[in-house]
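Below is one structure, written out as structure tokens; the observations come after it.
The other protein chains are all here in position, but one chain of the complex has been omitted.
Presenting chain A:
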Amino acid sequence: MVNSNKSNQPQWPGWILKRLCNPHYLEEIQGDLYEAYEDRLKVHKPQVARWLYFLDVLGFLRYSLIKSFTSPYNFIRIHMLYNHLKIALRIFSKNKLFSLINVVGLTIGITAYVLITQYVKFESGYDKYHPGIDDLYRVTLTWNFGSKGFHTDATNHPAVASSMKADFPEVENYARVVDKTVMWGTFVLSYTNENGIVVKSNANDNKMFIAEGSIFELFDIPLVHGNPATALKEPLSVVMSESLARQFFGEEDPLGKTLMVNNEQPVKVTGVFKDLPQNTHLNFDILASFSTLGDWTDNTWIWPEFYNYVRLRPGTDPAEVEAKFPAFVKKYLGDVMKEHGFEASFGLQPVKDIHLKSQLNNEISANSSDQTLRFLMIIAGFVIVIALINFINLSTAKSVERAKEVGLRKVVGGRRGALIGQFLMESLLINLISVVLAVGLISLLMKPFNELVGLDVLSLSLWLDPNIWLTLLLVFLAGGLLAGIYPALVLSGFKPVYVLKGKFHKTGSGALLRRILVITQFIVSIGLIAGTFILYKQFTFMQSQELGYDVEHSMVVNAPIVTDSTITSKIEVFKNELLRNPNINAVAASSAIPGKRIIWTNGTRKLHDEKEMSVSCYQLTIDHDFLPTYKIALLAGRNFTKADRSPYFNPQVDSRQSHKVLVNRAAVKKLGYTGIEEVLNEKIIFKLGPKDRTGEVIGVVDDYHQQSLQHNIDPIIFIYPDNYFAMYLTFNVNTTNLKETIEAVEAQFNDFFPHDPYKYFFLDEYFNRQYQADNQFAKICFWFSGLAIFIAVLGLFGLGSYMALQRTKEISVRKVLGANTMQMLILIPKDLLKLILIASVIALPAAYLVTQEWLSGYAFQVDLSLWMFILPLGMVILVAFVSVLFQSLKAAMVNPADSLRNE
């Protein structure tokens, strides 16, 4: 009877009670609760009664009724804890070196881990802050040239998004964004304030887009001034960032102010947005209204330079929409594709993936790759694992020393559980100290780290984020328990009978595990050194290669933009004026400069080839001084002369009229000619905008690196139009008296083109900017691999010193039997050498495979040779030897009489 009812009573609240309640009162309370429960069963449903029972139990959890921590029942446990703490601290201070190695290693490990994970978190957090980001897509455009391959653009035709909205019910909203260059080639923004002072800003420095007002609905861009619904409605209105507004207007109210574009077109400021955070792919300082472009955008299908963003209805499967694309493309692009001989297809790209997964043509900003991040995460993991391995190794290595302690504790009644607690306490304490130190170290390293990665990843507000504390807590517990549990189990398992009789020396399994762990450390170290080394080799290789033109002497000035009909002759006079300066050797005008991807690319073919045979070639506009200025070699034929100027851009000119062009060697090959001589005087057809143009090849230019060595050398057609085309003026200057030369150019420039800002740069710096991301990555890898290796060396040093200590007696006996000091000196390094060689068997092939894979992303690769792998191995051996050298020396020099006497 009694028990039948009891089963109804919920068990777990009773269990809580039993755990927490003062055992003095437990019985009566249980009885009372039981009675109350039975009484309630008479009036309530069982569920209700059970619930009330639980509430009653909660009611008992009050100070006067729960177990007191100082009650005899907890007294022992608490005091054991104190005792463990005390012993742990004593052990630490007794083994200062080991404790220091552990703490330093773990502190660095945790710091590196947190820094890298924060960086990775920042990088993978791009664009995630926009509400509804999951339904936001960019419509990409893939060009298919049949057998000639295909490429995918991030940009698409302007009418895509608006037509999608009209045709697809799944599309909820859209916004089109396009670089300002479709409207204003390059441009200058200026503001004349009340005092008549002109504030100029070169929009080449400021990122500017022309965008639809719906951008404020699709993306999280809060306006501090102006109305998001109307700000980008009127033509010629602009919205700018807070910091840029301050630059122009100071503390004045920016709304309604008028700025001049290229000193001729007024635009009105209709809004100011808060400066965008760094972690968005769509980064800009100014937006101009889309209506500025006119009303042709909704039905234009031949201008693939627009970023089309669409928001699908929440929960829409993008595959459903993509399935409709082929019919959609056919409907709108069918005719164009037939006419121009290509196949196009569209795709939906999630905006949240753009930063890490997208490497298309015409990306808005340079994206990272998740491969890089994965690589960094691996390093982060390695760093912390190496530190934990140090702890395990050093703790188990000391087991012999602690064996007697364990034995004695057991003899006086220590249970195994208590001993495990003791050892775990040591491990947790080490980890706790390390975590605390790491917090300080991270705070100190915030600024240098931000500089290292070139982003504002860290700030002190990091510590306000509960997640970071959770991470640290996890690292602390996981580290403490993982590293602590094995030594704890091994050490607490000793049998006192053997230990205290002195029969215990070494546990075989402990030594084996230690070896495996050391080998793991070596694998990681060798792998990291080899990887970093090859990374470094590749980067220096790319940056030391001959580029094919004179990069040291090239100084570039942004060409004037505010122009009139006299500009061509004005440039001519300007050039001649400056050539009188003895330090200026040559001046050239061009539409692009090396180090910058050429924007114009279009289908090109031999005169008699079919349209379908077109290959894509870049088009670069240059003048007759371009090749001499850059000292680019001419392989065959002749350079342009002034007489070769041609009316390419005149729409009235017939497409059969031929124009003189130069081609580079890559273009010769791509077009299907067998030799450079064969191409001379040949005719080719290329597209310039919507028009076909016929070119007559008058010369072949040697290949040069237009872009970084990550890219192939692309085929280029050089043209020399008769209208004004310059974006850049390049000066070949003597490196002596550079300051005067710069000033001379500036004086002339301001004299000739007073409405344009003077901006110069040196080509080598400019070109090397392409390697910035690579260099940054290399630096990060270098530092963190270095840290990992440093921690491993620390551990090795500790372990080596311990091995030396352990083998002192062995060495003494060997010496008594006639071994000499030198033989003894290499005893310990010999052990290590075996481990290193085993590790290298695994590490080097792995490093080879990984680096090979990584290098395949580069068009020009450094050759992997054997020594690139032998060298890291040699380095590890050297470092390992040095780290144990001192200790083995001490052991080898020992006087056998001293060390054997105490037996």
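Everything that follows uses one rule, which is that a residue touches a chain if its C-beta (ideal position, glycine included) is under 8 Å from a C-beta of that chain, and two chains touch if they have at least 3 such contacts; residues count from 1.
As a working rule, contacts and distances are computed from a predicted model.
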item	value
Options "Helix-turn-helix transcriptional regulator", "Transketolase", "Aspartyl/glutamyl-tRNA(Asn/Gln) amidotransferase subunit C" or "L-lactate dehydrogenase complex protein LldF": UniProt name of the undisplayed chain	"Helix-turn-helix transcriptional regulator"
Touching residue (missing chain; options A:Glu35, A:Asp317, A:Asp335 or A:Asp456)	A:Glu35
Residue, one of A:Ile16, A:Leu41 or A:Leu65, that touches the chain absent here	A:Leu65
Residues of chain A in contact with the chain not shown	2, 5-6, 9, 25, 27-36, 55-56, 58-62, 64-65
